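Report on the structure given below.
Omission of a single protein chain aside, the complex is shown with its protein chains in their original locations.
What follows is subunit A.
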Amino acid sequence: MTRAVRERPQGAAIARRVAGHIGRGLVMIWVVATISFFIIREIPGDPVQGMYETLLQKGMSPDQAERATAVLYGFLPTGSLWHQYVDYMWSLLHLDLGQSLSTPGVKVTSLIGSAAQWTVLPVLAGTLLSFLLGVTMGVYAAIKRSGKLGDLLALSGSLLHGVPVYVIGLLLTAIFTTLWPILPAGGPVDVAYVPGFNAGYIGSLVYHAVLPVATYTLASYGGWILAMKSNVVAVLGDDFILAAELRGLRRGFVFRYLARNAILPLFTILALSIGMLFGGSIFIEEIFNYPGLGLLLVNSISTRDYALMGGAFLVITVGIVVANIVADLLYTAIDPRVRSGETA
């Protein structure tokens, strides 16, 4: 149509922006890693000491107990806190989170990796589904807000928003596994299938994921529909919508103007909640027996597994930092006002 008359911030400016974000993100990760390192080590209870004392109580001699503990964990903590900190940071630079204490001999990264697969996909699916559903219904609730349908939709949002996720989860479990048993009660997959890229295994995965995903979707749907409804109502009152109608724009165009402007603020929240998903959802994982990140974190705290705790916190931090960066870049791409604010 029209040639770009002025230069928009392109290439170099965007690269500079991304680099700035990554730099700040790394600093943030370092700060969180440091703080959690020290806090974790100040928690009362020392697992190695605990094991040593248990062995003593079983009648071992102190020498024997110390050797047995060393064999069990593969090492004995000896260095000072500062020494440990430097070691920890050094391994962190090599993406090494150390070894788990509660499951000796297993790397923290592999524990987190295997837990993540049971968290990321279901929670991601639930987040995206609830977002799509909530946003669509929010638009309808806003447009039909003076009618019965609008009232009903808004009511569904308020109700579901108020019900805690574990109540929804238990209700769904009771309904679909006991009253009307069509779905599996728990576990992420049927053990009869060989893990791999085959129809049976994947089908079983999906089949088992229905309830957790539905629970997650219903639990977050209320927030989305309420937020979207109030955004749409606000934009409906904006003059440019009436102006577009008075210029005789087709309904489709007016609707797109409305939806795009209303959905904008929700993208930040969406990006952040996707970042948060690395914290897992302890209730859902507990109810549906998913060995995900939430359970991993809780177990690591109760067993004082320093390395695993630190790793789990770090993963959450990285998730949120990355989500923030993505949200900011996304905003730059979709809101021209942010774009030009940066050139000024």
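Going forward, a residue touches a chain if its C-beta (ideal position, glycine included) is under 8 Å from a C-beta of that chain, and two chains touch if they have at least 3 such contacts; residues count from 1.
One rule holds for everything that comes next: contacts and distances are computed from a predicted model.
Chemist: UniProt names the one chain left off this complex as which of "ABC transporter ATP-binding protein", "Adenosine 5'-phosphosulfate reductase", "Potassium-transporting ATPase KdpC subunit" or "Cytochrome c oxidase subunit 4B"?
Modeler: "ABC transporter ATP-binding protein"
Chemist: Looking at the full complex, which residue from A:53, A:151 or A:245 touches the chain that isn't shown here?
Modeler: Selected residue, touching the omitted chain: A:245.
Chemist: Applying the definition given at the start, please give the residues of subunit A touching the unseen chain.
Modeler: Looking at subunit A, the ones touching the missing chain are residues 1-6, 238-240, 242-250, 253, 257, 260-261, 264, 334-337, 340.
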